[in-house]
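Just below is one structure, and these are the notes that go with it.
What you see is part of a larger complex, with each chain still in position.
For clarity, chains are labelled A, B and C in written order, and residue numbers in each chain start from 1.
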Amino acid sequence: MIGHAFMGRAHAQAWRTAPHFFPLPLQPVLAVVVGRDEGRARAAAENLGAEEWSIDWREVIARDDIDLVDICTPGDQHAEIAIAALRAGKHVLCEKPLARSVPEAIEMADAAVIAAESGVFAMCGFSYRRTPALALAKRFIEEGRLGQIRHVRAQYLQDWLSSSEAPLTWRLDKEKAGSGALGDIGAHSIDTAQWLTGQSIDGVSAMLRTFVTDRPVLAHQAGLGGRAEDGAERGPVTVDDAAAFTATFSGGALGVFESTRMALGRRNANRIEINGERGSVAFDFERMNELEFHDGTDPEDAQGFRRIQVTEPSHPYTGAWWPTGHGLGYEHVFTHQVVDLITAIAAGTQPSPTFAEAVQVQQVLDAVERSAADESRLTATTGPATDGSPAFQTPSMKKDPS
Amino acid sequence: MIGHAFMGRAHAQAWRTAPHFFPLPLQPVLAVVVGRDEGRARAAAENLGAEEWSIDWREVIARDDIDLVDICTPGDQHAEIAIAALRAGKHVLCEKPLARSVPEAIEMADAAVIAAESGVFAMCGFSYRRTPALALAKRFIEEGRLGQIRHVRAQYLQDWLSSSEAPLTWRLDKEKAGSGALGDIGAHSIDTAQWLTGQSIDGVSAMLRTFVTDRPVLAHQAGLGGRAEDGAERGPVTVDDAAAFTATFSGGALGVFESTRMALGRRNANRIEINGERGSVAFDFERMNELEFHDGTDPEDAQGFRRIQVTEPSHPYTGAWWPTGHGLGYEHVFTHQVVDLITAIAAGTQPSPTFAEAVQVQQVLDAVERSAADESRLTATTGPATDGSPAFQTPSMKKDPS
Amino acid sequence: MIGHAFMGRAHAQAWRTAPHFFPLPLQPVLAVVVGRDEGRARAAAENLGAEEWSIDWREVIARDDIDLVDICTPGDQHAEIAIAALRAGKHVLCEKPLARSVPEAIEMADAAVIAAESGVFAMCGFSYRRTPALALAKRFIEEGRLGQIRHVRAQYLQDWLSSSEAPLTWRLDKEKAGSGALGDIGAHSIDTAQWLTGQSIDGVSAMLRTFVTDRPVLAHQAGLGGRAEDGAERGPVTVDDAAAFTATFSGGALGVFESTRMALGRRNANRIEINGERGSVAFDFERMNELEFHDGTDPEDAQGFRRIQVTEPSHPYTGAWWPTGHGLGYEHVFTHQVVDLITAIAAGTQPSPTFAEAVQVQQVLDAVERSAADESRLTATTGPATDGSPAFQTPSMKKDPS
């Protein structure tokens, strides 16, 4: 595991926990934690339950006893590490967004396609797909309980940047993060929307906004919610605080997306609602154990959104945990991700989301940026990327390879 | 009162009810109901409690004993009647959207400006402003409890056209209605958003969509929710089923709007959320007696959206009704509208929203249509209208003339 | 109409409004408002839209042109007026609780039985039965969608007495009000629970509590929520602030009831939840346009309480009002009450709830007081009343005479 901050902690808990609740064909061992700073890497390894630590990821991926590399670093290191690991014959789990740009992402996807030919697999960490309530929504849609889909409205609302005194972190630096709310949380909305509907976004019309253009610099990078000292030097914010866009879907649905870190009072409202001809679903991660479902075929006098507590044995993933009504928390989605990944690897099949799927999400992100820069004009996601590189077209591009 | 369908019934109940709950400087009398069909106008007059009926609105506005004309007809008659009434020295209350096009609306606003000089006033029926919860939100914003406003997200979701067998009505005919979901319900969102924030929308990037392009024709026009016979002839839908647009506000806020009649399960979800630097408010007309309010200055461990039941004596309008906790219904907003209108007329002051404000809403609607027709390009609301007429600029243009 | 305070205003609005929305076999005319004070009665008549006013109810019920007497006075006058009116051949609508004691209530019910023989009918104002959402719950239960009923939990929570400085009013005087939260709001819960389940309460085990035993006296009696001056004289509270009791139902259900005016933050939470073998319903008057319904026969992975917006044409009462999703308010339940009453009178049939049903509610209230005074011992509702009068047994005793 490379990186040991917020994402590293979540992944480590998943690796440790999965074997105790799910029957796994392979037993994962968290062998090495890799960091940049010796002291902190050592402490992290101990705290996260890894056997060893290192500050040299190249050395680690060269080792024979390492089967899988889990990349939890900031976005600027994803490509280099992932490609090297795949070439070294290691399976890769890489956090999202896959890369800082479409070409970078394509390079990674190309490496993944080649690796897959020798049974080495790559997967991108769009972990929300493993939320039981969203997996149930996916089941409903696949079973036709929503019918033809018309509307997708997805919001990812946070508020940790509401104060103009919230400090500058790597997440606000375009070089490191690629983009702001758009790539960090909007990418989740895009992936979830496409995965749930089975439709891809083919055009977007977008606005980006940076409300607070400079922020206090911390001596050491702080985590989410850290506070800078008064009178601290200020540095420029080079990414968006908020992104809003409308979208056309390949199957005819109309999408409305909004991602922001400045919706005061909305701590982590990752929401999606999908309206079809026969039914609708609505979800909010702030109540992650619930799915709202409207069944248009219910008797006329008994129709309404029902609040399903997604904690039944018959629901996705939840049977392995606790009795009905005993909810799960944030980190459980990472455990499910690990379960699905290990299961696929053991079966020699490609886990999903593939890097190719992640490239396509990256193309949507890129189209959003291009549209925002071009008077919000409707912009095709399959057009040439910002830097002029051609659109990505490979056989593995199809979503949901199953 | 001209027109006696859905809106006519709501207005009539308001005229009858206002004097019993509010101290009014003038006592309204519902004198004449005007319709197109003799039998139905007579029945309506009786049912709505009017003294007389007529099928000739020109005759009615010529009468000396008529002081105010309340226009509840489909949109294609608004301009002609309103202008004639104002010229005849009658105060006018006109349903929204004011007109089918910007030039038509401007003509009406010009007539209103002239009439106002002789103390004859015109008002447009954006009735939702009189919802106590929204009036409370307005108070909070004016008092600075939200601080600088950054986000506006407004959705007006209905579902009565979800079935492709729902019949064709005048609301689906561009000639009569001007536009579809956009003008019918989106206009409310636009007015509410601008009125609440005190900012006007200056640019939009939009998509319009008609999901069902033809529908069964009824022998007689049916109201909302009517059903056509099987095998009925089908006619074309010439308006939008759904509208989605992002918007820039004059004060820097970023807006996301969605209006649809096909969000299955959402019966009348007229929602708006506004996030500021210090606080946020959220509202859903399906729970019209509640306002959600997040106060960012609350103690750190006790922050959260609070569900205010807007039924206190200290809340707007509600003190005149029932004890705390006893909610109001849909038609009460019309009663409040009548109260405000009568109060302004008696005081010789211009009631709000003025026709000029309604023109500006119309300009936003027009800009939405222009943007949608121009690859969703960001379109200025003050630019020339669809038909090339110049932008509207009059002194009375300012919102909130107070 | 006798009495013109809170209840009088609600009833008057109902009498005025019913004819405009419902086809009525008889047209009601609000002829006379009766009060105790000349000036206030005159003002009330004008404000409420009555043709005349009076301070002598005896004179009014002697008039030939009066067909129905609507009693909205404090409870100490119910019996005398109702009995006199019935004997004078006038239909009677009497607010709840019917009387201050069981014997008083029985006397009224006896008068009602005799009057009914000559087609003169009496009805008690348990108005919440006319809430569309509760009427829908009743329909579900009668259709068997809940199956055998096991649990009833009913809470009526208000908070207007939370402050120990809230003033003394007639509602806190045992002589005038009979009891406190128990009779004022608990009576509603009891009636609703029995009516919905079709089971009567046969035993109770109760606690009563007066948290604040004296309160400031107002020069003039104030309405709900009025405030006394500082340093005002204080008088004793002679009724309960809160009542809590468990109950056994005739059909085997187990009931839990709580009524209080000191549940800070709950403005008017009139709630009931009923769990059956096949389904459950839950209701809260603070969201009066909604019914929560759990259908135990739904597919296992799609079960949950659904939020039904009770505003459909197919729902009780609502088709007469507005389109789907446009909610009703508090006073509408009184309009429905008037509609049902007039319809029954015109048909020559007994309206419900009868006085006999109200006697039975009174017996439950009495049993609650007896149990509370007897160490909470389980007390039969059909036993002798507090003052030793025998249990009430008449043929008209059956609930739901249909």
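Some notes on this structure:
What we mean here is this: a residue touches a chain if its C-beta (ideal position, glycine included) is under 8 Å from a C-beta of that chain, and two chains touch if they have at least 3 such contacts.
The model shown is predicted, which means the values in this text are computed figures rather than measured ones.
Taken as a whole, the complex in this structure file is built from 4 copies of one protein sequence, with 3 shown in place.
Keep in mind that, in the parts below, only the chains that are shown with their structure count from here on.
The chain pair sharing the most C-beta contacts is A-B.
A turn of 180° superposes the CA atoms of chain A on those of chain C, with the angle given to the nearest 5. Comparing chain C-alpha centroids with the centroid of the full set of protein C-alpha atoms picks out B as the closest. At the interface between chain A and chain B, two copies of one sequence, more than half of the residue numbers in use appear on both sides, so the contact is built from largely the same positions. Per-chain CA centroids place chain B at a distance of 37 Å from chain C. Note: centroid distance chain A to chain C, computed from Cα atoms, is 55 Å.
Inter-chain centre distance (chain A to chain B, centres taken as mean C-alpha positions): 40 Å.
The set of chain A residues touching two or more other chains comprises 294, 303-305. Looking at the complex, you find that chain B touches chain C at residues 6, 9-10, 12-13, 16-17, 20, 47-49, 158, 160, 223-225, 266-269, 285-289, 309, 311, 313, 321-332. By the touch rule above, chain B contacts chain A in their complex via residues 150-151, 153, 155, 159, 162-164, 205-207, 209, 211, 242, 244-246, 248, 252, 254-256, 258, 260, 262-266, 273, 275-280, 294, 296, 303-305, 375-378.
Residues of chain C that touch chain A in their complex: 136, 139-140, 145, 293-295, 298, 300-309, 312, 314-315.
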